[in-house]
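With one protein chain held back, the other chains of the complex are shown just where they sit.
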Amino acid sequence: MSGTLGRVRADLLALVPDLGTWWYAVALGPLLLAAVLLLAAGRRAAPPGHRVLHRGSMVAAGLSALGVAGVALDRPVLEASWIPSLGVSFSLRPDGLSVPLLLLTALAGVVATALHLHPGREPRPEPVDLADTDPTSPIPVVRGEDVPGLATYHACLLVVLLGALVAFLAGDAILFFVGLELVLVPMWVLVARYGDPGSDREGAALRFLLVTVVASSLVLLGILAVATATGSTDLALWAGEGGASLGRGSQLAVAAVLLVGLGLKTPVFPLHTWLPWVHATAPTAGSVLLAAVLLKLGTYGMVRLVVPVVPEGFAAWSPLLAGLGVTGIVWASLVCLVERDLKRLIAWSSVAHLGFVVLGLATGTQAGLQAALFGNVAHGLVSALLFVVVGGLKHRWGSADLGRRRAAVREVAPRLGLALVLGMAASSGLPGLAVFWGEIGSLLAAWSPAADRPEGWFRGFAVVAALGGALAVAYTVRVLREVWAGDRVEPRVPDAVLTERTALRLLGVLVLVLGLVPTLLLGVTAPFVEGVLGR
Amino acid sequence: MPDLPDVTWSDLQLPSLPLPHLPAPDLWGSPAHWAILATLLAALAGLGLTGRSNRLAAWVGVGGALLAFLATCWQLYTLTQIEGARRGAGTIGALPLGDLDAPLRLLVTWPLAIVAVTVAAVALVVQGYARWYLWYDPRYRPFAATVSLFTSAMLLVVLSDDLLLTLVGWEVMGWCSYLLVGHQSTRSAATRAASKALLVTRTADVGFVLGLLVLVAGAGTTRTTDVVRHWAEAGPSPALTAAMVLLVVGVAGKSALFPFQDWLPDAMEGPTPASALIHAATMVAAGTVVLAQLFPLLSVSGPARLLLAVLACVTMVGAAVLAFAQGDLKRLLAWSTVSQVALMLAVLAAATMGTGPDAALQHLVAHAWFKALLFLTTGWLGVLVGGTAMALMASGARRYRVLRHRFGWGLLALAGVPPFVGFFSKEAILGTAEAGTAATGGGFVPVLVLASVGATAPLTAAYCMRAWLVLSRPTAAQGHARLYEPDPVERIDDFFDEPQVVQEAEGVERAEAAISSSARMGTSALMLMTLFGGVVLLLPVWGPQAHVDLQLMAATLLLMVVSALLVRLAAGGVRTRDAAARIPAGVSLAAERGLHADLAYRVVVVTPVLALARAVAWFDAEVLDSWVRGAGVGSRLLGRVGDLTSPRRATPALALVLAGMLALAALGVVTA
Amino acid sequence: MSGLDVLFVAVGLVTAGAAALSVTSRQVLHAALWLVVALGGLAGCYLVLGAELVALVQLLVYVGAVVVLVLFALMLTRAGGVPVVTGVPQRVAAALVGAGTTVLLGGALLSAFGWGRVPIDGGGSTEVAATIFGTDVWPFELLSALLLMALVAAVAVARAPVGGQDDPSQRPDPPADVEAVQGERP
Amino acid sequence: MIRPALPYLLAAVLAGLGVYGILARRHAVLVLIGVELVLGAAGLVLVTVAQTGAAGDPGAAVLTLFVITIAAAEVVLALAVLLALFRARGHVDLHAELDAHGEEEVRGRA
Partner (left out) sequence: MTLEVDLSSVLPVLAPLAAAVLLLLMDAALPGRREPHLVVGALGLAAGLVAALPGLRLAVGEARSSFCLAGGWCAYRADHLVSALQVCALGAALVVLVLTWRDWSAPGPGAGAETTGRAPVVTALLLAATAGVVAVPAAGDLGSLLVALELATLPTVALVALVRTTWAADRRARAVDGAVALLTTSLVSFGLLALGAALWVAATGSTRFDGATRAEHPELLVLAAVLLVAGLAFKVSAVPFHAWTPVTYAAAPLPVTAYLATVSKVAALGGLVVVVRALGTVEGTTLVAVAVLAGASMTVGNLVALVQQDTVRLLAWSTVAQAGWVLLPLASLSAQAASAAGSYLVVYVTATLLAFVVLAAVVALGVQARPASLEAQRGLLRSHPWLALPLMLALLTLAGLPPAVAGVVAKVVALRPVLGDETWWLALVAAVNIALGLAVYLRWVAVLVAPAPRRQAGGVTAGQGEAGTGDQAAAAAAPAGDRRRVPVRLWALTGLLTALLVAGSILPVGAL
């Protein structure tokens, strides 16, 4: 079977035109160009209508996705001197670790740009008589609309994508950092300006920004410490050295700083409190990008900057990291049982999923790392899917408060309902859908961690994580019971529109494909994992 | 009692027939692939591609099941052509997980192949039946797809040679049961029951997953045969015991053993085809399949066996008693399922390596036939009379002659009356348990199992008798019965019709009065299997068997007859001929509510967990988050303080300068 | 204790005493006059140390020009019309900081150079002059620019209409002594 | 022969007195006096270093001259500014509010 896949891949590769490093131009160029054009267009007194902006942005994201696909297949290496005095080069070097995330980013980009932006509006009034229905309550518009600042909105989306792609592609630590930082301001604008007007969006945006900037600063410290020790900022060289040029104390310190920084971004348990706020406030596309791309930067950073670079330091911290990850799983799942805001609930479930990812990482085994990488991508897909659904529902309902009375989604919006069921099922680790393999892999790895990890602790973590898995089902059931099932059909809300359907289909199919054939992804990451831990 | 000769099972078995050696070309993978893929693809296609057409969805669902059935039959045939009758097959390729070997392979052996055929057959019947049963249901399409998926998952469990694949099938079934039970999501009872089913089974699955982790971690592979070999070679160890105990807990959840039993009767909220599928051949029986696959490990870990035996025996007897007291036929069948599945598991606990686990699988197969038949027939009658409560069902078998044999044969098989299929499987179980007793010299577990089985048999007979008495009660006005008899049911051609929304009312009416040919055919097939399925159990392909103790058999049959007569006697004075009416009302009510297990769940698990969740949420918002909020507020406050205290006069500024200088200088001198 | 030591102690005591009075005197004018004494004493110290040129410059520039300038400023600003000293707490703090400075500096210098005696062998005036016009010509040139600019700036600032009580139309004359400073260039 | 400790001590005392003068006085001119004392202390150290052989080159003495001259230049400008201050505010109190506007801004907010 894998032989067939390999052949298929070879055939596909033969079909792809060999553009070499020009792929990068295709992948990054449209984003940059379109972002600039959109920004300029938004400045005009009479900006173009939403159709033009929306389509332009989608075309840019689509083109870029094509380019990313080309990059993923061709894997060209670009090396150019950038800041010679610091020894920093502009090097783009995709590998088994980054390719899945690149593709995920491109996909998330297409989805995010495809979704319509709607002007924030007040929550729909609740029917006075709860038993009765309120046929006059307005049905919200879910198609494209002329929203003020739409051009800037799309430009911000594209810049976020650009930054994330750069970070994932970067073969140089400083370049990675630049990419990491590039996403912050547009994301901030997205939340602060286009977020839910009913909540404190400025506060949430600022919270996001400050937390992630503290995180970035710590990452920068770590990067610089390693850079001064090794005398280079080349990530491949760092990984090759395996921390040889750092003493144990330095490794511990660097690992601590980097892990705290990246843990804030990921986010890992006690540093997670910003995430639900931001998710609850961000516009749907922002949530999609945040979940599918930005959080990935944290875990990617851990795998890229910590695991191979300061192995000794990482090994020392990994029991703590794993413990925090596991705590996060249970913690977030418990909160999900009582959370009243649906969007926040989904955000909490993200925390739980990333707990599994962190647990896998911390085990230090190939199985764990593979599972973590898989779980990472799977979480990106699933939470993007869920945020598309939940964001859509929130717009339709006027708020995501579960305490409000509303029509059963299954009755009034079956397409959204199906996507919700799929997403929640995947989120609770239903096998055959993507998340399962990451979770079970993490558990397997945690039960038999690497030789230098305390086995007893990790087994305990595995037990707790398994319990967390059961809690995930509990909150899934809760959501489906409260949102999906039921007999109310008023106030009516429209079902998924074309853009949502397309996005949901795209994500749903991928969730399913990855769940059914996990080897597709595991095969891509395996060489990298072997290279890191097989030494 | 006269001295009866000893008979071993092999004496009863059919002679091995020489089958012609025909070429067995395997096109594109093995039949196992086909069986699983056909149903899986049917599920996906049913969800994604059928659009709004119920007819297409029906074709897809039934077609998938048919294909799976054919594939499993073909698989039986191919097994006869293979030396050793074991056949492995790969799936999606090994997972590249570094040191951990995860080949994800399938394996077919004779017993499992027969189980697979049974599963596929029941699924096929259920699909055909569902098309009729949900004729006017706007959600027929997702239902059909879910049934397909469910079938696929069960087949995967049955055919899997990899613990991961087993887990996949295991969990998917749990989810599908959620969707099927909660099919009528507008009814809160259905949603509640579905949630409960999923939650209870998934909670127990934590044990399953952990047990699996232990096994896999020890063996370094997920391949079941290798795991079994590894641990069997290693011999009994605490780790193995722990793993098996955990697995037993997981199985207990899925199979509704005590203390997880309560979800199953509630799951009757689902549509009847779903009940038939879940409770006859698939999910609840999956534990039996898995433990049978791991039987060598179970047999060497005493505590796990003990646990399994105790749980199963308690459940077996208790459920049989509760079944008797139910006021709803479907719930009676549900409790009966609980009891019967416990029977299968109990025999696994009692069996030794000498006898092997096949008696459990035999009972699984037998149970699949008759329980599916009973459920589907009950559903049919339910449609005709508008509910499944005993009061509504009364005289059903008299009013509708077409149902009479279906009910009668099904109940006879359930009670284990010869020559029905249940008789053979029960005898196999009794024999195996007795063999276990003999092998261990009267060990606690086999004795317990033997005693419980012995006790369950008459109890089963009793509730079967009760049901039959109610169903076959002479109708109050025989004239009415005549009215139905000339043309008992109308038929509809469901595979070529499409219910129209505008004709919904008419459709309902028709469906109430009519049965489709496919549904009728399916139940007929099941009926036949109930009668002749014993032949399958007598095939020479089953593993080493215990001998049959004719004395025991006779004693059991005698007990059954006695209990049936007692029930008849008890029913005598009751107008409805319902023996359960003799039970005090309070007891009866408690029994119908599953002895308030719900309350226990809520007190023991749900309330504490929710309280913990609230505490956690509060802590998170008020304490953990405070550092973020505090950072914001604090820095602004500090800034304000700094702004207000920053000198705006020259002299204080100079003081700051000089004091700063002094401090710095002192610092410099100290650190120099 | 050599004669030079005794001499220095004598001059030093005078200097220190005058300095102390100049920073404590409540009379503004007295303070300025005590400063004259202190700076003069300092020049004396230089003389004792054998640096005649520096002593001379000190006398000329400070006593002759700066202090005169200060006195003029005092008169022009009508003695300021403000309380002379700050409140007690600040004075205590000031004393602490001052004492700290003394301790720190004295400690550092004494610990570095000890209590021993050394001969006075500084270069003569010619050497200093040679250095100024030879080696240190660059800072010297810059210094001349500095003085020029200070002068220009002082004139401009003093003449600038600054608002407040001042009426822009009545521009006062610049301080008459500015040129005097310029004249004292070494 | 001389004990360099003596001039150093005097320099320290002068510097301390100067610092005290700077901090304890409100009158701008008196603050200026404090600064002059500190500068005097610096000069004394320099001269002592130059004259007791601690310095390798005669730059130390020249530096004293530079310090004195710079001080003079500063005093010139300082007095001009003080004059301007006096004309603008009617006092030369260094303890007076210099940033009334900012203060008012802050108070307005608080």
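Note that the chains are named A, B, C and D in the order they appear, and that numbering of residues resets to 1 at the start of each chain.
Here is the rule we go by: a contact is a pair of C-beta atoms (placed from the backbone, for glycine too) under 8 Å apart; a residue touches a chain by one contact, two chains touch by 3 or more.
Being a predicted model, the structure only gives us computed values, none of them experimental.
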Visible partners of the omitted chain are A, B, C, D
Of the residues listed, A:53, A:220, A:373 or A:470, which one is in contact with the missing chain?
-> A:220
Residue of A:151, A:182, A:358 or A:521 in touch with the missing chain, whole complex considered = A:182
When the complex is taken as a whole, what residues of subunit C touch the one chain not shown?
-> 104-105, 108-109, 111-113, 130, 134-139, 142-143, 145-146, 148-150, 152-157, 159-164, 166, 168
Could you please point out the subunit A residues that touch the chain left off the display?
-> 43, 82-86, 88, 148, 159, 163, 174, 177-179, 181-182, 184-185, 188-189, 192-193, 202, 206, 209-210, 213-214, 216-218, 220-221, 224-225, 227-228, 250, 253, 257
In the complete complex, which positions of subunit B touch the hidden chain?
-> 635-636, 638-640, 642-643, 646-648, 650, 652-654, 656-661, 664-665, 667-669, 671-672
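Definition applied: only the chains that are shown with their structure count from here on.
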Taking each chain's centre as the mean of its CA atoms, how far is subunit B from subunit C in angstrom?
-> 101
Which integer distance in Å separates the CA centroid of subunit A from that of subunit B?
-> 36
Averaged over CA atoms, how far is the centre of subunit C from the centre of subunit D? Could you give it in whole Å?
-> 8
Could you check subunit B for residues that touch two or more other chains and list them?
-> 651, 655, 658
Multi-chain contact residues (two or more partners), subunit D = 19, 22-23, 25-26, 28, 95-96
Residue ranges of subunit B in contact with subunit A within the complex | 44, 47, 90-100, 142, 164, 167-169, 171-172, 175, 178-179, 182, 185-188, 191-192, 195, 198-199, 202-203, 205-206, 209-210, 213-214, 216-217, 609-610, 612-614, 616-617, 620, 624-625, 627-628, 631-632
How about subunit B: which of its residues touch subunit C in the complex?
-> 651, 655, 658-659, 662, 665-666, 669
Which residues, counting only subunit B, touch subunit D once they are in their complex?
-> 640, 643-644, 648-651, 654-655, 658
